[in-house]
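Removed from the display is one protein chain of the complex; every other protein chain stays in position.
Our next item is subunit A:
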């Protein structure tokens, strides 16, 4: 309809929309003085984002994923080693799928 570069044009718009979300939060926070509540709230966001992201991600990956997710969490908490936690999760799911 818009020629062979329609896809490229749509991707250009998608990129602009994405950059607006990346830059927008910092732009806004500079233009309003954060209240005590806002500061506490922002501090709570990272954990909440990953809890919201992980819950369906783990639950939807089936029983093997539930066990591997729990093992990843346990190793991350106990050892504090990021790489070891990830390796444990991937190894666990690979083994569980073989069973």
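We take it that contacts are C-beta pairs under 8 Å (C-beta built on N, C-alpha and C of every residue); 3 or more make two chains touch, one makes a residue touch a chain; residues count from 1.
Convention: contacts and distances are computed from a predicted model.
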- Task: Report the protein name recorded by UniProt for the chain absent from the figure; options are "Transporter", "CheW protein", "FtsX-like permease family protein" or "STAS domain-containing protein".
- Result: "Transporter"
- Provide the residue numbers of subunit A that touch the chain removed from this figure. 1, 6-8, 10-15, 17-19, 21-30, 34, 36-37, 39-59, 61, 65, 68-69, 72-73, 75-77, 82-83, 85-86, 88-94, 97
